[in-house]
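Heads up, one of the protein chains got dropped from this complex, but the rest are sitting where they should.
For chain A:
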Amino acid sequence: MRRYGPAVLLALVGAAILRVSLFSDLYLRYVQVGLRPYLVVSGVVLVLLAVVVAVLVRTAGEQEDPEVLEDPENPDSHPGHTHGPAGPRVAWFLTLPALALLLFPPPALGSYSADREADRRAARGVGTFPALPAGNPLDLTLGDFGSRAVYDTGRSLKGRTVRLTGFVTRDAGGTWYITRLLVSCCAADATTAKAEVRGAGAPPVDTWVTVTGTWHPEGEPGSDAAWPPVLDATSVRRVPQPDNPYEKR
């Protein structure tokens, strides 16, 4: 039975990848939209490979040659590379993320990660931005709202009613923010975009909300006073967590 170890591992990893990419949108908690096709292909390839390996082991077993898929070298000659009939031993670490994805998919990052992230803003010079599309209220990403609010000398946000979606964070002073994490590749590179909300009571931390309101200009564009941007809220509505909890950076 142990000879089927590699096949089982491959099938497990393939199934875990397919479960989060093909059969649900859970992959969006970990990586970007663009990776989905590659994940699906990888999952399928891994499952097929598992089948082929299992068949090879089986035919090898019928030839009564149990060593056929094993390392005939002395295993001690290669530290960190010990082989039993079950294949490389370190490979069993793969069960950890695979079972986590299959049984308890870890949640999307939230206020804990946003709070840890120092208030950094992407370096860029001030300048003018392309005109905003029509729409009242206008749906904007927090990243776009933030950069226009802080860096736009043309003040394209002025007088516009905008609608932002994110989760709630608070600071020690009791100010609350609508916050979203920005991801460019995977959740490990998440950075924070946020806007201070004024004129409405704070929902509990980590609640997902859609806030409608108008931009409240503060300070000169590009100055420290302009950060973080402020939104005068007219309505705060609780919403379920969106399929993609992150914004593309």
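Please note the rule applied: a contact is a pair of C-beta atoms (placed from the backbone, for glycine too) under 8 Å apart; a residue touches a chain by one contact, two chains touch by 3 or more; residues count from 1.
Just so we're on the same page, contacts and distances are computed from a predicted model.
J.: For the chain that's not shown, choose its UniProt protein name out of "Multidrug ABC transporter ATP-binding protein", "M67 family metallopeptidase", "Permease" or "Aldehyde dehydrogenase (NAD+)".
T.: The correct option from "Multidrug ABC transporter ATP-binding protein", "M67 family metallopeptidase", "Permease" or "Aldehyde dehydrogenase (NAD+)" is "Permease", the UniProt name of the unshown chain.
J.: If the hidden chain were put back, which of A:P6, A:G166 or A:P229 would touch it?
T.: A:P6
J.: Would you indicate which residue among A:R116, A:R198 or A:R237 is in contact with the undisplayed chain?
T.: Candidates A:R116, A:R198 or A:R237; residue touching the omitted chain: A:R116.
J.: If the missing chain were put back, which residues of chain A would it touch?
T.: Touching the missing chain: residues 6-7, 9-10, 13, 17, 20, 27, 29-31, 35, 38-39, 41-42, 45-46, 49, 52-53, 56, 67-73, 78-81, 87-94, 96-97, 100-101, 103-113, 116-118, 120-123, 184-189, 191, 249.
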